[in-house]
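Right, I'll just put the structure down here and ask away after.
In this view, the complex is presented without one of its protein chains, the others remaining in place.
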Amino acid sequence: MSRAEIFANIRRGLRRTEATEAQKEAVRQRLQQHPRNRIPARSLHEHDAQVELFIRMAQEAAAEVIELESLEQVPTAAANTLEAKGQNELVLASDDSLANLGWAEVHERIECHQRVGQVGDQASLTLAFAGIAETGTLMLYSRPDSPTTLNFLPDTHLVVLSKQDIVGPYEDAWDRLRESAPGRLPRTVNMITGPSRSADIEQKLQMGAHGPRQLVIFLIP
Amino acid sequence: MSDTHTPPIKVGLFVTCLADMFRPEVAFATVKLLEQAGFLVDVPKAQTCCGQPAFNSGDNESTRKIARQTIEAFDGYRYVIGPSGSCIGMLHHYPELFADDDPWKARAEDLKARAFEITSFLVDEVDFSGIQSDFKGKITYHDSCSGLRELGIKQQPRQLLSEIDGLELNEMQEAETCCGFGGTFCVKYADISNRMVSNKTGFAADSGADTLVGGDLGCLLNMAGKLKREGREMEVRHVVELLAGMTDSAAIGDADYDLGQEL
């Protein structure tokens, strides 16, 4: 009832009933071709420069960036990072690449779990799908191996990002996402730029509102 | 600029109703500047006000009447020049008042193309650099909203003022923030307007300047009136008074003349 009313109203305003074929075609084309709009030049560089820009922008957004030589170093790096923060529990995303790492080697320093995020969790470790250099933004998405709650409930969020997955602008990430999840987007796509914050009290910025208080990015080759 | 061998170009002066009534010096200074730039100045008698009070009150019928009258009054002049970004900005709104198929629309567009605020005309159109003024003092400049945002007037008055040797410009904080005049706004929303003009006079005084200068008489009357009420010493003048070297007369709102002769 409301639906018909709203559409009739819109069409009355547009002074037409059905859209013309040309109008429908314009819409179809835009949706299918998803043309890019103006992209700021700042991220349109060689890959090395994009990696550098990503690091700079992520740090500006108050994320901690730790460069590692290999994925295999992640368990030790995670243990070191958590220890420095006085934490000793970690909830892991169950992606094979993370779960199969040598966690046993650090089991005396951190207790690892594989489950969804829960209230009271100290830390989580997830895998980023992409890093967007333009603003130092991580892109992650939900899937059975990587529940969304891990990105929001723990105090410390550790994220593994491969340099190869760093792109310049958001648009490059959209293309990769369309390729890796053809047909439809994952249920949730998170773009995360730094840790949680709020300036709702007297416009003064405070870190750590409802999401993680710390965001640590492990950058691997 | 006009060549000395050809007859000077005739310019129509849009006096503006506030200059006409409150401060004729502003119009005379504009005439002087235009003459210095080599133009012959004419003052069409059929002009009154630009129509902004009606336009901004939603009375488009009255505005159209005034627009048609102004368009006719300034027919045939190569340029239409006025000492106000606000009033000239209003002339630039005239085309919006007429439907596309109304012959007045084209005439309004034509007027718009010929109508300029004085400082932007001197700088942008005729590249004038013959300022002769012996004004001495520290000034601060208020950017009036319409001129600034509708006509892009910002650096033009500053460029002309920089030609005056004895003048020092101290920019105030928030020079581009509205002074709270807003035509009828200052009377209809007097309390808010008062807050805005108080902020402005505070910034002007803090600049360390002894003269507050601007390009729109409405704003200048508002700020001068507030400065007087606050008992501040600062003088207020229209930019053309300084540029034309006509600062002998009392500043805006200061004691001035002998009533005896005329009344």
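As written, the chain order gives the labels A and B, with residue 1 at the start of each chain.
Everything that follows uses one rule, which is that a contact is a pair of C-beta atoms (placed from the backbone, for glycine too) under 8 Å apart; a residue touches a chain by one contact, two chains touch by 3 or more.
The rule is simple: contacts and distances are computed from a predicted model.
A.B. asks: Going by UniProt, what is the name of the one chain that was not included in the view, given "Oxidoreductase", "Macrolide export ATP-binding/permease protein MacB", "L-lactate dehydrogenase complex protein LldF" or "MFS transporter"?
C.D. replies: Result for the unshown chain: "L-lactate dehydrogenase complex protein LldF".
A.B. asks: I'm checking contacts with the chain that's been left out. Which of A:Gln23, A:Ser97, A:Gln164 or A:Ser180 qualifies?
C.D. replies: Only one listed residue reaches the unshown chain, and that is A:Gln23.
A.B. asks: Among B:Ala19, B:Ile88 or B:Ile139, which one touches the chain that has been omitted from the display?
C.D. replies: Touches the omitted chain: B:Ala19.
A.B. asks: Could I get the residues of subunit B that touch the absent chain, sorted low to high?
C.D. replies: Residue positions of subunit B that touch the missing chain: 15, 17, 19-25, 27-28, 43, 45-49, 51, 53-60, 62, 65-66, 69, 73, 145-146, 148-150, 176-178, 180-197, 199, 221-222, 224-226, 228-229, 249-250, 252-259, 262-263.
A.B. asks: What residue numbers in subunit A mark contact with the hidden partner chain?
C.D. replies: Within subunit A, the residues that touch the unshown chain are 2-3, 5-7, 9-15, 19, 23-24, 26-27, 30-31, 34-38, 40-42, 57, 60-61, 115-117, 119, 135-137, 142-144, 147-149, 151-153, 169-171, 174, 184-204, 206, 208-212.
Assume only the chains that are shown with their structure count from here on.
A.B. asks: I'd like the Å distance between the centres of subunit A and subunit B, where a centre is the mean of that chain's Cα atoms.
C.D. replies: The computed centroid separation for subunit A versus subunit B comes out at 54 Å.
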